[in-house]
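Apart from one protein chain that is not included, each protein chain of the complex appears where it belongs.
And now, chain A:
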Amino acid sequence: MSKAIADLDFFGVERDTCSKLQFQKFLEPQKSFRGVQGAISKINPQLLKNLIASGTTFSEGNRQEHLLSSPSTPAVNQNFLRTLPVLIPVARSTSEIPPESAQLTIFYNGTVRVFDVPSDKAEIIMNFAQTELPAPKLVASSSKEAGPFDNLSGADLPIARKHSLRRFLEKRKERMTLVSPYDLVAACGGQEDKDSVRS
């Protein structure tokens, strides 16, 4: 699990924006930090997931230990007053970047991260970050791509499959494909059910 906090400094290029970082003004999504992005290296999207996860857990009045800080001394975890992450959709302001995958820059509590994210995911993330608490819950989706973060109603959690059974069903499918690939397609009616999704 990546523990890196992006420890890149803001450069003198954006000196006045640097001082504003600590304040709420950065909630305005229209600000563009194009000048900074070129100097910032890309970071593992896993951090994005952690960030989103941290965004859903934290509330206004009850800050918990930040996910990305190491659980070392209690003194480290004093800064509980966190704002929601600021999402700067660089993709919106630069039309030359193809819509499939664009840079998403996130300024959060003195750190900067840049991700390569498809535009639909960026939409999801932005909507999510701007939602007022209580934070919407994730839906355990049964489709291949990550669905929107809907409110969790009881019925949306699919029945989890036991790992051992799932492995067997996967292996069986492989065996049947090897033996008679065309029969398998006919038998399944062309409908692919990814058992591993139902978790």
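In this section, a residue touches a chain if its C-beta (ideal position, glycine included) is under 8 Å from a C-beta of that chain, and two chains touch if they have at least 3 such contacts; residues count from 1.
Going forward, contacts and distances are computed from a predicted model.
> Assuming one chain is omitted from the figure, identify its UniProt name from "Eukaryotic translation initiation factor 3 subunit C", "Coronatine-insensitive protein 1", "Auxin-responsive protein" or "Proteasome subunit alpha type".
The record names the chain that does not appear here as "Coronatine-insensitive protein 1".
> Need a quick check: the contact residues on chain A for the chain that isn't drawn.
1, 3, 49-50, 52-54, 56-59, 61-62, 64-65, 67-68, 71, 133-135, 137-141, 144-147, 149, 152-155, 157-169, 171-173, 175, 186-189, 191-199
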